[in-house]
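I have placed the structure first, in the form of structure tokens, so that the comments after it can refer back to it.
All protein chains but one are shown in place.
After this line comes subunit A, so read on.
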Amino acid sequence: MMASSYSAKEEDGHHPGSAGLGDTAIRTRKPDNTAFKQQRLPAWQPILTAGTVLPAFFVIGLIFIPIGIGLYVTSNNIKEFEIDYTGTDMSSPCFNCSINHSWNNTTPCKCVLPFSLDQPFESNVFMYYGLSNFYQNHRRYVKSRDDSQLNGDEGSLKEPSKECEPYHTSEKKPIAPCGAIANSMFNDTLELYFIDPNGTRNQIPLTKKGIAWWTDKHVKFRNPGSNNPNLTAVFQDTAKPINWGKPVYELDTDLENNGFINEDFIVWMRTAALPTFRKLYRIIQKKNSMTPTLPRGNYTLEVTYIHFLNHLYSDYPVRSFDGRKRVILSTISWMGGKNPFLGIAYITVGLICFFLGVVLLFIHHKYGNRNNSSDIPN
């Protein structure tokens, strides 16, 4: 029975008792006549036809093309100089260093690469090192770090996260900083000299501050031991990463740039998105408005290799995976480094839109009247 009695409840809002006559206050089950319930909300109903869409295409085209041109010009104004120092080529000055430098040689290998700039670099120059075919975005690689440790957590310092395995402990001591990313930190030292027309080598001062994100330097990365200036003591029970030549507290002499908050380290720890990437190495500050930061002329780049301890190869080992090493000098604009692509993309999209607009105009002209009754004048 219940079946039916149940159903009745749904169907029957009122009870026999209420079935009176003339009861004006009867609650009917008539649905409310509201626009929402009756699905009559005021609405905009765009109909996509050639006629209606046409203006949009032209407008997009007209907006995009100038933007694209602007971007392209901006990008072209950026000056960039790139020099490869991988040393795969026999003729390359770095060839010896990259191949022959034996690991038990205590003196670091150095190579000197001369180059010249055709144009002066006016504003601040950013000096990058670039690596190719280096898959910093490999899934296991990306994971292999302990953010708590890097943030100065004492517990994590003693007991790094499992994610760091197998670069987790070394000789029964926890590695600081643990993980594969830290372990594979780029460690070539780059120096830049300006060769005066008279032949003197002037070292160009390279600023190493401000190359990392402010938030990384001040929030994400912290040395353990709550501002204990004696980092050696703080890191005493830890091991250095296997590949490193020196422990983390010897990365720099400047206390503000040592340990986990070493900016080179921080930059390295921000894993690159693509296998070919560059990372900011140093900034060459503009001295004054009168002289260009890097005037036109000859320069030399000095690369000092610090050997990887546990490795057969002494320099930063990119040859094993066909990697390339580069140094890039670049000015930047408001939209970042030199990259004409975005400008081209805007121009292209704008042109395509314009073209399609023309096609639609044709269609509209030819066929639009046939069916498009919305165009019938009232």
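In the analysis below, a contact is a pair of C-beta atoms (placed from the backbone, for glycine too) under 8 Å apart; a residue touches a chain by one contact, two chains touch by 3 or more; residues count from 1.
Everything below uses one rule, namely that contacts and distances are computed from a predicted model.
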Listed names "Histidine-containing phosphotransfer protein", "Phospholipid-transporting ATPase", "Transmembrane and coiled-coil domains 6" or "MMS19 nucleotide excision repair protein", matching UniProt entry of the absent chain: "Phospholipid-transporting ATPase"
Candidate in contact with the missing chain, chosen from A:K79, A:K220 or A:K325: A:K220
Identified contact with the non-displayed chain, of A:F115, A:Y141 or A:Y193: A:Y141
Full-complex contact with the absent chain, from A:I204, A:L255 or A:V349: A:V349
